[in-house]
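Take a look at the structure set out below.
Only one protein chain is missing from this complex, and each of the others stays in its spot.
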Amino acid sequence: MDTFVASLTLAALVFGFLASGLWVSVTLLVSGIAMMALFTPAPTGSLIASTLWDSSWGWELASLPLFVWMGEILFRSNMSRDMFRGLAPWVGRLPGGLLHVNVLGCAVMAAITGSSAVTCATIGRLSVPELEKRNYPIKDTIGTLAGSGTMGLLIPPSIVMIVYGVTAEQSIAQLFMAGVVPGLTLVCLYMGYVVLRSVIFSNDMPKPDPASSLVVKLKALVSLVPSIGLILMVIGSIYGGVATPTEAAAVGVIGALALSLFYRTLDWGNIKSGIMAAMQTSCMIAMIIAAASCLSIAIAYINLPGALAEWVAGLDLSPYALLAVLGALVLVMGCFLEGISIIVLTSSVVLPLVESAGINLVWFGIFLIILIEAAQITPPVGFNLFVLQSLTRRNILFIARATLPYFLLLIVLILIITVFPQMVTWLPNAMR
Amino acid sequence: AETNWIMASGYPESSFFTQNIRQFIDSVEERTNGELKIDLRSNGSLIKLDSTKRAVQSGQVQIGEVRLSSYGNEAEIYNLDNIPGVANNFDEAWELMEAQKPYFAKLFGKNGMQVLTYVAWPGQGFYTQNELKSLDDVKGLKLRIYSQQTQRLGAGLGAEAIILPFAEVPQAFATNMIDSLWTSAQTGTDVQVWDFLDVFTYTGTLHQKNAIIVNQRAFRQLPEDVQKIVLEEGEKATKRGWEMAQQAGEERAQMLADHGMKLAKAPEDILEAISKVGDELISEWQQNATDEELAVYEAYRKSQD
Partner (left out) sequence: MLRHVLDTVYKISGAAAALAIAAIAGSILVQLACRFAGVTFDATELAGFFMATATFLGLAHTFKSGGHVRITLTFDRLKGRPRRIIEVFNCLVAGSAVLFLSCYLIDLVGMSYEYHDISPGLLAVPFWIPQLMVSSGVVIFAIAILDELILILCGRRPSYDSTLSSDETPED
């Protein structure tokens, strides 16, 4: 009963304040304070303050402002213009054209960072203005970015995967491997959808460029050199074992500054406006993260996720029904909680349940991570949606609607790996 | 009247630390006929591990489990747990605990807290790709370290010490940034170290301690008979905890073996090198320690003779 009342109050608080236009971070903060004061005996003020502090100085967080800053510097240099100019003759005639850059760009960025918001923000900063200039429908730009940004969690490096691996006592190396095929499948699903959409609604899309000769194509490659160089430098620093993913963000900033110098755009005005813009974006996202953890602590204290998981455990379901119910549960929790909290707060009930149902825990990890990816793009609390709102200045419902097909494709991916579990387990088993 | 306490701890339910706490809570509740109930929030789900001391001290929670060695920057006494070679096995670690107890009681008491229970960590060792036959094999290893003391140890043994937060360890292995760890069998199994490495060379070397601490104000508000039960169960948890630690150490080592890792004894010259680093660190420690802290160390040394 208490759980029911608490859940309703939570939903009413979050939806009510968001609907009245209260800032997202403040909404989460106020809801956290209210939930804790209403439903727990804890000293609310001091717990909220110390939680806010504890969750705001994490080492993993530090890559957020750096990658955002990198994006801002690159945006102010002419690198993104050159990059799109270089890619246009190559993909311009493919249905969907440069929209594929969003999908592939996010996949590459996902191999650099473990955060979905960072993936989305960095690629989006570069591609949104370019795609707008070329008259791509903003809906598709937003959708591809929001959807592909979530790959930050599925493609290693991935903190969420590590947290799951340690919690479930599963091999992290195997989880990394297990994410590869579903990740590539997701890229194909997204690109396939973009192609399909642009064939069916070809009127919405910009007119395809005239076919360009090989000479033009090869010449265009030259303008790709700076961007490819930067990508190689950052990826190389991680996979060459020189830098951790967080350190790679700093390498990226240095690279971006060097490129900016190369493009002769490194003047005081650009430096100042670039870092101020990065500060604002990172401040907005980081404050939402910190406020979300205050709400998480309150929810954890009331033990809502645990109670819900216990309820599922009591249903005594068949494996497929169990997965369906758990999936729905994670999606609902994903509307309010961020991914790592979902794993930590439900694991003690859910993992034994899943294991006794005979479900492979590595497979379940990927299942869970794809669901958490989906949670990044479900309102009201969906980090990628907030990032895109701040990038495009569109309202969040517009963004959520534009993102819906990509959310559904994630669900399709869930169905595919449920029907063909080998897609997940094959590679880790082969590498053993 | 019934009292409800909230307890914060930093390790998952599967950890022997948490299991020990669960037994402590059950016994207290049973023996007090439900007069004192403790609601445990494990795995850092309420308070992060390193913040637990502050949370207990300020009364955010009434009781919590802390890792004493986390506070080495606050007072030198905490660092004794952290210095290689001071206590090389469970027996020595127990003696060290006995020597530290009165001082800790005073230190925590001064800050409005009381220690109920001490539990040791299983000892540490090297995780490497190849067997360590001699000190030469340690030279040039890319060793992950996590503290001042482990950094000195790594450097003293000629390894390349690379500092990394725990969350980045698996990635660092995958990209060959590091190729060895120096940590407990527990942490080794946590990151499923057998995916990357083949040999565990146990050195013992240091047994850090966790402690269950309670806010003094909250404690004094309990009826006296309940206070007595809490203290007694705390003592019992200490004894039980040490047994569980030994058992957990063996189980974890067995787990490593089951996953195909070779368990090896450390060669003499490595142990000597470790104790040499330990000697250096302890003489530095003696320079920084207060007289009272020095007295603790002397008392421990005497108990060793």
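The first chain written gets the first letter, and so on, giving A and B; residue counts start at 1 in each chain.
Here, contacts are C-beta pairs under 8 Å (C-beta built on N, C-alpha and C of every residue); 3 or more make two chains touch, one makes a residue touch a chain.
Model, not experiment: these values are computed from the prediction.
For the chain missing from the display, the contacting residue among A:L66, A:L153, A:V194 or A:M423 is A:L66, taking the whole complex into account.
Shown as candidates are B:L132, B:I162 or B:V199; the residue that touches the absent chain is B:I162. Summary of contacts with the chain left out: across A:G149, A:P305 or A:P380, the touching residue is A:P380.
Here the missing chain is touched by one residue of A:L104, A:M279, A:A357 or A:I411, and it is A:M279. The omitted chain makes contact with just one of the residues A:I231, A:A290 or A:I343: A:A290. Residues of chain A in touch with the missing chain: 17-26, 29-30, 33, 45-46, 48-50, 52-53, 56-59, 61-62, 64-66, 69, 129, 132, 242-243, 246-247, 249-251, 253-254, 275-276, 278-284, 286-288, 290, 380, 386, 389-390, 392-398. Counting the whole complex, the residues of chain B in touch with the unshown chain are 50, 54, 57-58, 70-74, 111, 145, 147-148, 151, 155, 160-163, 165.
The definition used in the following text is that only the chains that are shown with their structure count from here on.
Taken in their complex, chain A has these residues touching chain B: 41-43, 46-47, 50, 54, 59-60, 156-157, 159, 162-163, 165-167, 169-174, 176, 238-246, 297, 300-301, 344-345, 347-348. Against chain A, in their complex, chain B makes its touches with residues 4, 6, 12-14, 41, 43-48, 51, 54-55, 58-60, 164-165, 167-168, 170-177, 189-192, 195-196.
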